[in-house]
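Note that one protein chain of the assembly has been removed; the remaining protein chains are unaltered in position.
Labels run A, B, C, D, E and F following the written order; every chain starts at residue 1.
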Amino acid sequence: MVEANVQDINADGEALEMMVNMGPQHPSTHGVFRMQLWLDGEKVNRVVPHIGYLHRGSEKLCEGEQYHQVITLFDRLDYISNFNNELVFCRAVEKIMGLEVPERAEYVRVILCELNRVASHLLFVGTFGLDIGAMTPVMLTFRGRERAQALFEAISGARMMHNYFRVGGIKEDLPDNFETMVREVLDLLREDAEEADRLLTYNEVFIARSKGVGVIDADTAMEYGLTGPCLRGCGISYDVRVAEPYSVYDRFDFDVPVGLDGDCWDRYYVRIQEIYQSLSIIEQALRQMSPGPISAMGRRLIRPPKGDVYVRSENPRGEIGVYLVSDGSDKPYRVKVRPPSFCNLSALEELLKNTWVADAVVILGSLDIVLGEVDR
Amino acid sequence: MSLEYFQVLSVALFSIGLYGVLARRSTVLILMSIELMLNAVNINLIAAAAFLDSAFVGQIIAIFVITVAAAEVGLALAIILQLARNKSTVNVDEVDLMKW
Amino acid sequence: MLGGIKGMMVTIRSTLNGLRRPVTAQYPKQHLPIQARYMGFPALTWDYKIDEPFCTACMVCIRNCPTLCMSATMKDNPLQQEGKSTRKKIVDTFEINLNRCILCGICVEVCNFDAIVMSHEHEMSVYERNGDRVDLEPLLDMGKQFQQDTAWVPPSELAKKSGAKAEEAAATSDSGA
Amino acid sequence: MPDRFDLPVDIGLIALGLLILFTALSVVVLSLTWLERKFLGRLQRRLGPTRTGPMGLLQPVADALKLVLKEDLIPAWADRTVFWVAPLIVLVPSFMIWVTIPAANNLVLRNLDMGLFYIVAFSVVTILGLVLAGWGSANKYGTLGGLRSAAQLISYEIPVIMVVISVAMLAQSLDLREISNFQYPGVQSSPQESGFTNIPYAVIMPLGLVIFLIAGLAELGRTPFDIYFAESEIVGGPFVEYSGAHWSVFFLAEYMNTFAIAALTALLFLGGWHGPFLPDWIWFLIKAYFVVLLIFWVRGTFPRLRIDQLMAFAWQVMVPLSFVNIVIVAIYLFYGWPWWAASLLSLACTMVIGYLVYKHMSRPAARVAEVYRRQQQANLKRKLEVGGR
Amino acid sequence: MTEVLFGIAAAMTLGGGLGVVATRNVVHAALFLLLSLVSVAGLYLLLFAEFLALVQVLIYGGAIIIVLLFAIMLTRTREYPRISDNRQWPLAILAAGGLFAVVTAAFLWKPAPDAEPQGPGLAKLGETLFTDWALPFEVASLVLLVALIGAIIIARAGGRG
Amino acid sequence: MVEISTGGNVPAPSTFNQIAPGVVTAKAEELFAMARKSSLWTLTFGLACCAIEMISTHMAHHDVDRFGVVTWPSPRQSDVMIVAGTVVKKMGEPIKLLYEQMPEPKWVVAMGSCATNGGPYYRSYSVVMGVDHLVPVDVYVPGCPPRPEALMQGLMKLQEKIMRDSRSGGRGR
Partner (left out) sequence: MPVDFDFRWAAVILSAIVGFVAIALMFVGSRVLSSRRHSDRKLTPYECGIEPEPFRWSQINIRYYVFAILFLIFDVEAVFLFPWAVVFLGNNLAFYAMMIFLAVLGFAVVYGWRKGVLEWWK
């Protein structure tokens, strides 16, 4: 590290660095992200991230859609945690309308969101393993994901783009055998997560690749606005579910796992532990849930009063915030999303200083970005 | 087939190497030419050992020649590397040690 | 290398499991179960009682569809003139571009006539950009297939029935009390 | 002067034998790709190819045919000669070493009495091809991959050579046939008089076996050492620009080498083709395929290392260990110790080093786990307090 | 037959050598060098020096060419694609030709006694090497040591290591 | 529902075909097509949400490896480009380039309504309305996202197409 940047050009003024593109099409940029890396040998000197390869104009589109149609767009923002996204938008509209959501609907939402969190973290574990070069964990975790998706399908009718949460509640009540189904899947999910956990977490090679790599200390992390597992990996126990409980999260007993050094392994470890915590939340919710109405909205047409709100909640990737301005019509005047991935990604340049090419991939993977949300 | 075949071949290879050493500018290529010359010598040694010498001293000397050649290549290339790094050239006639 | 060896144990166990019961569904022969609520492509339902489509082409779904992938025209219902049906207007043409449909289910939700359902059809790959632009006939066929497969009862009837049942239950509990 | 190279008849026969060998190797390669996909499939609880031919048996054939029928491009900026020649430099030595690898006592094309040295010498040439391939494609990933491959392969070549030498010391021969025969009682008496019995060298030299397997994996570029074509980093390294027939040559060479390492493990350590009941060549195949499965199994389990860790591992662990191995064997032979002494020493060495590596590598993570455990306990206590209040 | 084989090997050796000194591309030069050196291994086989032939492949065909390639890649500056000879090339041709003429004449002047080529077995070679030549052998180890240390020092000296 | 293909990719004729047309018999062409269709290697190329379902298709529950479909990171080794996701304008150029860089024969599958014709983003200012504006597409798989089964059916349709194209003479368009 001493020799870094001593001399960036040789006597002829020829750059000693090699510029390498990673992405937009690259197996490990998690979608269409592009990193321009300047390498000195195997070492990364500089990085310039390029985003916008998936800029679909969602925020603008939201202004042209009615409130109930906007939910479909939110599904597709962070396309790995669809329920969580639906939730934050619905909560924003509910807040501006002053709606009280029935208890059962809240429980259903929590259960589905937590399941979605599990599914999302499972995907992370798998792809993170893939980034590091292990090909089996991804198969194991997708097995779990597939089971969760089957459950989603049974409840909402879709494997990914559910469009299930509604302003004021949910679309329709749960199927009759819901509880048995969930319990069954819970066990299987735990099994799958544990299998991947056993396979990966304490594998020496895995540790060697991820421990001490991409370290970010707590202060820097706060400055960059990291949230979610990326922040908790640095040892800061900040979770919107605990810090500012929404929905019925104050009724559950769960830990907020934190890491120690803020490196890739810690971020991974926090997520693995969160899977177990989420599973326990689901179990508690199942126990506490009782029948009742599922929606507070009588009519279909949503016309919130004039005003604006900011609502935030904890997505698998971190804190998502929605700023909603209503002009009193049936379409939102402005929807602005504070996507967790985008803020987490902003720390990339900092994280990639003085690392290896191979680590660049691992660090990017450990941030667990979803391009749909970054580019919107 | 007799010893002369090999001797003539060896001389030819040596001459090619010599030409390379004298005529090329790039130090790396000069080094390659030197390798050719060393090989020419080795051919000669081994041929002589095979035809003339029942104790095979030639072969053993050839092994040592190869050893030395390896050491030489390693060192020479390290020097060339430094040259390239500091002077940004690998050409002999551009290397002016006084300016170094 | 204990962690690594543990990992090897995990994988060998996984292999043994894989030898005994792989989780793969062999697609063309086998199909992973489709849940009852699965939202495949939308289809129009057929009112077997009157022998006509439910759809009156009221355009509600068309206006609510987030991708505007449907269109419809209506006509006067001949059966109504014959006195067989209560629907004054009936669908004349109906077209959905299933290539663009995003399976959101909004159309079903907003339809007041039980006329459209999310069928379980989902394998509709085609060789052409808009090869799945289907009109009334196939939509109805899809719907009929779906009705047959799932013993479909119009949701409004279902609601009526369950509402009646709930009332009944409430009544009995009242009387019981 | 008598002419010893005048062999018109034999040349025909040899050429025929070589053609048969090439065909047989191709078949083995096809079977290996099939086996790999099937085995990894089962390892991940899926099926692997099933639809091409019965049980997917024709899958590799289809793949091979498709690759031949695919356009093979030479990128515009590439150095055409180097790009074209590189696959040959990789494949031809990989094929050449098979001339002397015996599958049974007489099932070998030509048994060389310097067989081991021959194999070592030619396997080094293969490295060159990969470097040239990376260089010749004029692609940034290719360049990185080429350099990585060179650095990795040369580093792990040393332990392989050293272990091979220690085997040669045990057998006092470089002849693969003799080496194999020495490892089974009652075939050929061993060269040493004292303290030596005819047992597989894996028993005498467990350390050697471990080094050979690990370094062999690295030579093959298989997980956890698949650094030079790391798909998630440099998208295929030296092969990134290769397509069609040229690419398939690399593929062929890779699997040929995989099988060569497996076969060498069987010959050098597992007692060669010897075994009770079954015919020789079947035993050979059983042992070789067993090692191949082991390689696939490791592939299914481990992530990949990073280049600096890989190099550090090679030079700080593997090379010293391989020298320790040589010294153990030399002393054992020279002073005529009983074989189990060497065996125990070797085993102890393996254990100690393995444990040290484990300790070294998992220390940081264990610390975090410990902290997390404490934190959980604190949480629990807090909850109890809250509940109590 | 032997003559034919010798002819082929000699042609490849000389061809490769000419390629080395004639080509304008360094990597091609390295490839030619590889060709030349491997054919020399073939020549050794004709001389029944099988161990030497393998050593040739191992050290020259493998190691040295790889090191050369490394050096080429590491020092590749702008002029590499178009390496030119320096201006003394006519002189060089003269010198090389002269040397060839003189030494060939000297060899052919007094031909060696006709004999049959022969080679030792590996064991014999080893015995001689480690008994009669034990001292040079140790010296060789020192040479290697010096080379290694020197290379390390030079490679690390100055600039970014 | 129309069942014939009018567009898409047809394998370019081989040198042999050009020099001596009609010498390679239909049988051989069919054999080649069979090899090609049973070893469709896909380019690892996920753009958006559909990519997740595409990955699912490769995983244990669906396992397209059964069809001989495996992914390769480089276009040089792939036969099929599955465009899974929204094609935005900024991504158009890379997609065209990647398609170009795939060696013959190559095919393209448009997965999901976005890649087919814009789907939910058909009103967006930044989205290309279907990848067929950029590259020729062989099979369109509708859905948002299509179920893995739907993608597999799409791949089987592609296999059918390959076989049919071979029977029509392999002369190309």
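Methods note: contacts are C-beta pairs under 8 Å (C-beta built on N, C-alpha and C of every residue); 3 or more make two chains touch, one makes a residue touch a chain.
Everything quoted here is computed from the prediction, not taken from an experiment.
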* **Chain not shown: contacting residue from D:Val92, D:Val357 or D:Val371** => D:Val92
* To do: Among D:Ala138, D:Ile199, D:Leu294 or D:Leu347, choose the residue that contacts the chain missing from this document, as touch is defined above.
  => D:Ala138
* Structure fact -> In the whole complex, of D:Phe39, D:Phe117 or D:Phe212, the residue touching the missing chain would be D:Phe117
* Asked: What residues on chain D make contact with the chain left out of this view?
  -> 4-5, 7, 10-11, 14-15, 17-19, 21-22, 68-78, 87-88, 91-92, 95-96, 98-100, 109-113, 116-118, 120, 124, 137-141, 143, 147, 150-151, 154-155, 157-158, 161-162, 165-166, 168-169, 172-174, 191-192, 235, 240-241, 244-246, 248-249, 307-308, 311-312, 315-316, 319-320, 323, 326-327, 330, 333-334
* To do: By the contact definition given up top, give the residues of chain F that touch the hidden chain.
  => 11-17, 32, 74-76, 93-95, 97-98, 100-101, 103-105, 170
* Touching the missing chain, which residues of chain E? -> 42, 45, 48, 50-51, 55, 58-59, 62-64, 66-67, 70-71, 73-77, 80, 118-123, 125-127, 129-131, 134, 137-138, 140-142, 144-145, 147-149, 151-152, 155-156, 160-161
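In the analysis below, only the chains that are shown with their structure count from here on.
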* Structure fact -> Rounded to the nearest Å, the gap between Cα centres of chain B and chain E is 6
* Asked: Just how far, in Å, is the C-alpha centre of chain D from the one of chain C?
  -> 55
* Asked: Between chain A and chain C, what's the gap in Å when you average each chain's C-alpha atoms?
  -> 30
* Could you list the positions in chain C whose residues touch two or more of the other chains? => 1-4, 7, 10-11, 14, 22-24, 26, 32, 66, 102-104
* What positions in chain E touch 2 or more of the other chains? -> 2, 46, 51, 55, 63, 70, 77, 114, 116, 159
* Which residues of chain C touch chain F in their complex? -> 22-28, 31-32, 41, 66-68, 97-104, 122-132, 134, 138
* Structure fact -> Residue set of chain B touching chain E in the complex reads 1-9, 11-26, 28-29, 31-33, 35-36, 39, 42-43, 46-47, 49-52, 54-56, 59-60, 62-64, 66-75, 77-86, 88-93
* Structure fact -> Listed in rising order, chain D residues that touch chain C in their complex are 39, 41-47, 50, 297-298, 300-302, 354, 357-358, 362
